[in-house]
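My questions will all concern the structure given below.
A protein chain is absent from this complex, but the other protein chains hold their places.
Coming up: chain A.
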Amino acid sequence: MICLTAPRIRYNPAMKKSASPRKSPKKSARKGKSTRRPWFWRLFLRVFFVGIVLLAGWTVYLDAVVTSRFEGRRFEVPSRVYARPLELYDGASVSSGALQRELELSGYRAGDGNQAGTYRRNGGHFIISTRGFLFTDGLEPRRRLSLTIYGDRIQDFRVLSGDPSPIVRLEPAQIGGIYPAHKEDRVLVQLADVPNLFTDALLAVEDRNFHDHLGIAPLSIARAMLANIRAGEIVQGGSTLTQQLVKNFFLTREQTLLRKGNEALMSLLLELHYEKSDILETYLNEVYVGQAGTRAIHGFGLASQFYFGESIRDLEAHQIALLVGLVKGPSYYNPRRHPERALSRRNLVIDVMAETGLIVEEEAARARAQPLGVTNRASYSENRYPAYIDLVRRHLARDYKQEDLQSEGLRIFTTLNPAIQYAAEFSVRDMLNRMEGGSDATLESAMVVTSRDSGEVLALVGGRDPKYAGFNRAVDASRPIGSLIKPFVYLTALQQPDRYTLITPVEDKGFSLVFDDGRRWEPQNYDKEERGQVPLHEALSHSYNLPTVRVGLDVGIDSVKSTLQGFGVTGGISEYPSMLLGSVSMTPVTVAQIYQGLATSGFNTPLRTIRQVTDAEGEALSRYSLKVDQVADPAAVHLVQYVMQETMQEGTGRSAYRTVPRELTLAGKTGTTDDGRDSWFAGFSGDLLAVTWVGRDDNGPTSLTGATGALPVWSRFMSQVPQHGFSPVVPDGVEYHWVNPEEVALTDEHCENARLMPFITGSEPDVEVSCSGNLERRIRGWFEGLFQ
């Protein structure tokens, strides 16, 4: 029996279910009529009390959630990264195009030049109304400026209105940010910073009874419904600001009854614990108002910068109306994508502002007549300078924790010069496209540009596609530097003036070295030629290998190594003789670092990308100051600089002057490694030092040399940037003499083969040769001397 019935019960759950309801009425019926009422009330009370206890427990739980998260949650504010501010003054080096690009990057609009944040350009004449900026060393107040650009320099710089000053800084352009994982971006504002009209307009549209309700307002819902019916569309939302805040702050987006209940309960609790002003301020910072790529724009502080390039303090009525209107649907009313929708929404808000008496009808009419006035695009894109920001992050990582950078709203003032960066990116892209017909997509490049005397990194290009945030070759591609090492070999030699001068004859003849293990090394010149004896300066300016190895072996590999270390090489340096020809791997940034000392007469200047880091309020946290450190005798460096100039005029770098104007004196050095795997150029003008590398990521061969790969990119860059020529001051202990380098003798200025060359005092030749022949020329020279 059991065996038969049990499976039936087991396999027919429906029966079981239907059975139980049948049972219970039977039971209750059996309890009798007399006990029915007390039983019902007992149950009701029980359920009621259980419900009360549960609700109380739930409320206590929600209360804990509300208070702990509202108090404990600080907004995670990303760090902001700024370009260097452009300094405007008479004589400042800037082209009209670069100034216009700079203004646009800082979110300026072409306009009347009277309203803050606008400029007017007429050819080379600019009127600029600055917005002002609080730097740590003081406020740059708002000013109206007038200037003319002629020959890539500022002239007639005048402050038309505002605090007069011969030099004014523009607001620095934001070039990036360091964001928390959830990619929420915001600029915190305090209630006191927000114009009253703004909060009044917001409350008029979103929650008219904000100051009176307890968190939820059934009457408001009714009134909103009425207003919406009257307007024929939704002009007011039903939920209070508090409810909206609770929804964004604590809850998910799902629309369930339970969630609505929680929302109401939490709104009441929030109102119970906190002042209206706290709730309003949090709302102003929390509200979602737009999207820029993966970055979510939160809060009105950032919204006013994002859409208008303005501080919230300075917004006008029509701008306030647009931002308030956005709350209803930031994507639907996106003023950049859907300007018509945004305009009608804005005007609707202006109507509400007028109806509620916030502005008078004339003001409303004026506001309605205004265009949307949003900046053309997001004032910056976080992916604009990925290679540069990458280097900034690495420098920051020395002193700051990642989580602080992502949440503390730090302001990072970098040394990036957008005009120089633009020219560098353009040169890399343009010249690589031209090389090998532009068809060879595997050819890659990197470029570093620094300010010669301050070591500030002005531009960094990590590859031929500068917007690609991948492999950063400028920082991570460590490649043999080839002949870029030669100036350091000769510098080491020239620091011994009793043994080496620029005209010391050196042997350009083949030889072989046999190592202890029996291996042989037979260096060759690039052209496989041998020239016998050549003067030292020619060996360097023409980048001959054989004399370099001889000189290097003579002064000692150790000495060359310690010269390199003095100039800033921290990594390992090979002690094989092949290091004298550059079998030492370095990144472009390291090359820029060691060439800094060559460019500045022996002063090592640490490269910097950051001038200063401040907290969100602008208090300085760390400063990265200019430092100089003398690492070589300025006299010997001056001699090397002479030859690096000669390189550009007669040596391996001379093709630069196909692109660069002759007046721009430059100094530099080419570098090529075997089979053209690496093509390097490093050189400098009076203002800038630039290093370029061209090669392949897989280290494959190319048909390029330093002169045909990296140099064209470098020259293209130099030709685009207005700057001072290189003209070093003759240091103490250096004298210039007219010499005949082949004869290793002093000679007369007007003789054939005469060169005016620098010598460390006392190392000049002590023999003198007179000119052979050419009497006429000597007499002419004598007369010229007489009348000079």
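What we mean here is this: a contact is a pair of C-beta atoms (placed from the backbone, for glycine too) under 8 Å apart; a residue touches a chain by one contact, two chains touch by 3 or more; residues count from 1.
One rule holds for everything that comes next: contacts and distances are computed from a predicted model.
Chain not shown in the complex: UniProt lists it as "Tetratricopeptide repeat protein", one of "Transketolase family protein", "Aspartyl/glutamyl-tRNA(Asn/Gln) amidotransferase subunit B", "Tetratricopeptide repeat protein" or "Probable sugar-binding periplasmic protein". Of the candidate positions A:Lys260, A:Lys276, A:Arg531 or A:Arg654, contact with the hidden chain is made by A:Arg654.
When the whole complex is considered, the residue among A:Pro418, A:Pro497, A:Pro728 or A:Pro741 that touches the unshown chain is A:Pro728. Within the set A:Phe198, A:Tyr400, A:Phe603 or A:Phe759, the residue that contacts the chain not displayed is A:Phe603. Where chain A meets the chain that is not shown, the touching residues are 87, 89-93, 95-98, 101, 136-138, 151-153, 165-167, 426, 429-430, 434, 451-454, 456, 600-603, 611, 623, 625-630, 634, 638, 641-643, 645-646, 649-650, 654-655, 657-665, 667, 686-687, 719-732, 736, 755-756, 758.
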